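A single protein chain has been omitted from the complex, and every remaining protein chain is retained in its original position.
All chains are identified by letter, namely A and B, in their written order; residue positions are counted from 1 within each chain.
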Amino acid sequence: MKRLYANTHEWVIVEEGKDFVVGISDYAQIALGDIVFVNSPSLGDKVTQGESFGDVESVKAVSDLISPVSGKVVAVNDALLNAPELLNSDPLNTWIMKVSGSVNEAELLDEATYLALDKDH
Amino acid sequence: MASYLLNTKAQEAEMLKAIGIEKKDLFNSIPTKLKLKRSLDLPKGLSEMEVLAKLTSLANQNKVYSIILRGAGSEHHFIPSVVKQLSSREEFVSAYTPYQAEFSQGILQSIFEYQTDICELTGMDGSNASVYDGASAAAESIQMVLERNRKEILIADSVSPEVIETIMTYTTCSDATIKVLKTKGGILQEDVLKKNLNENTAALMIANPNYFGCLEKVDELSRLTHEAGAKLIVYSNPLTLAVLKSPRACGADIAVGEAQAFGLSMAFGGPYLGYMATTNELIRRLPGRIVGQTVDTEGKRSFVLTLQAREQHIRREKATSSLCSNQALCALTASVYVAAMGPVGLKEVAEHGLRRAHYFQKELEKIGFKLKNDTPFFNEFVTTSPLAAKAVERHLAQYNILSGLDIASHEILWCVTETTTKSQLDEVLGYLREVAR
Partner (left out) sequence: MSKLIFERSVKNRRGITLPEFDCPEVILDHEYARSSSPRLAQVAEVDVVRHYMELSRYAFGVDNGFYPLGSCTMKYNPKLNETTAALEGFNSIHPTQDPSTVKGAMSLLSNLSTSLCEITGMDGFTLQPSAGAHGEFTGLLLIHAYHSDRKDLKRTKVIVPDSAHGTNPASANMAGYTIINVPSNELGGVDVEALKGVLSDEVAALMLTNPNTLGLFDPNIEEIAALVHKAGGLLYYDGANLNAIMGEVRPGDMGFDVVHLNLHKTFSTPHGGGGPGSGPVGVKKHLMPYLPKGTIIDEHFVENEKTIGRVRSYYGNFLVNVRAYTYILSLGSNGLKEASEMAVLNANYMMSQLKEAFTVAYPGPCMHEFVLSLQDLKDKTGISAKDICKGLLDYKVHPPTMYFPLIVHEALMIEPTETESKETMDEFIKILLELKDKAYSDPDYLKNAPYTTPIKRVDDVLAARHPILKAEM
């Protein structure tokens, strides 16, 4: 199992034989501030790597969520509906969606590279 | 000329000096070529006395009827003195949108209470802070129900033509398609709906009571619509909801309508008050301003504009609506009206209309104005007319009575409210007898 990052600040857990698990990085949640709502995709939606699959709202801003993988949404984290603040308090353990499909890993960064980038921000 | 300027010539000179500019140079950034080199071709300004005389003369050129039997989207109701007095308080009238919450709790709370009134009447979970009018409320609601694979909106032709036309305009450039369904006997029949529902249907919109005054079979239409996976939008005059089953109780997902009946004069069509309310499921799709309850830093209950990330100033081109205001003062007026009337008063106003409309209809029937639709109705109804509807209008106008609306050459849509007493209705019937046979 490994966690990869998109340069748009989403992470994905890639594990052989399992669905992809997608969330946002600690840097993303800090940049967004208090998250008040997550516009998650619906079950069965098709997502494409590099394209928007929803958005997150703070009080005065909204940011697109860019999918780090391609495929079909097989699970959506319903807990976020009533507790979007989980993305602020524990971003790496709070997933947004699970996707069955494929990933072009060449377009993603490994954890170390991403975190190094993060320091530059 | 009236002037609302304060600075004297001396102050003006001081200010110009402080800026270091001459008055003639204030507009130097405008290319000379573009400047208007003459005075505006408008009359010279007038004093307050002159303007008032002029406006009074214009107002007097409008015919104010003493009995009004016309509704069709704008109803004549009694407006208690307290409503006009309170809604003309300057603090409300001359305030801007309540962006600075600490400074605007009065406006924010009044909107919150309005939202609560609308929710109580419609049975819904949340309401917005109001929109321009009923027609634009209906049009804005279309965007709320569109799904990726459901783009068709069914609308019963018993919804007001003004509302349908507005929806048509709003959706000209959207990917929604509108299909207007023919009604029979004044209401939408189940078999017609069944035939038209399919996997592309996003929603059905009906009015209840509808444009013809009839009561739709909302429960049944709701069941069929939801079985097809579509949503139900119900358009109502909220005054009738003091007596009628709420849209939510009938299964509606969205309740919209025109709340002009709540203390706003007919005023040649505006300002009016469009309301929009919905269930928790769709609340984040609700457009426009919304007020929510929260707390301040000391934990005190407070109100604030909320869910703003839906709106144009944040989402810009991704927003589903460009609404940037509400009809706050009209919403406040409506809330004062509802509070002053209370649930019992509202019910009595509605019931006066209901009773008198039925009395009037029965008497009209006797003189040849036959009820067109054999369906329960509220305070409006359509009759045939033994003579041209326009002729009826002209005849009643002689007695300072505004007749019902001619919706066809020999069909009249009547409306009776608490403002017309039984003895006045009898008087009208007397005049109609003169020409009916």
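Going forward, contacts are C-beta pairs under 8 Å (C-beta built on N, C-alpha and C of every residue); 3 or more make two chains touch, one makes a residue touch a chain.
As the structure is a computational prediction, the values presented were derived from the model and not from experiment.
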Sole contact to the chain not displayed, among A:34, A:51 or A:64: A:34
Chain A residues that touch the omitted chain in the full complex: 34, 36-37, 57, 59-60, 82, 84-85
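One rule holds in what follows: only the chains that are shown with their structure count from here on.
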Chain A-touching residues of chain B, taken from the complex the two chains share: 284, 307-309, 314-315, 318
Touching residues (chain side chain A, partner chain B) in the complex: 36-37, 39, 57-62
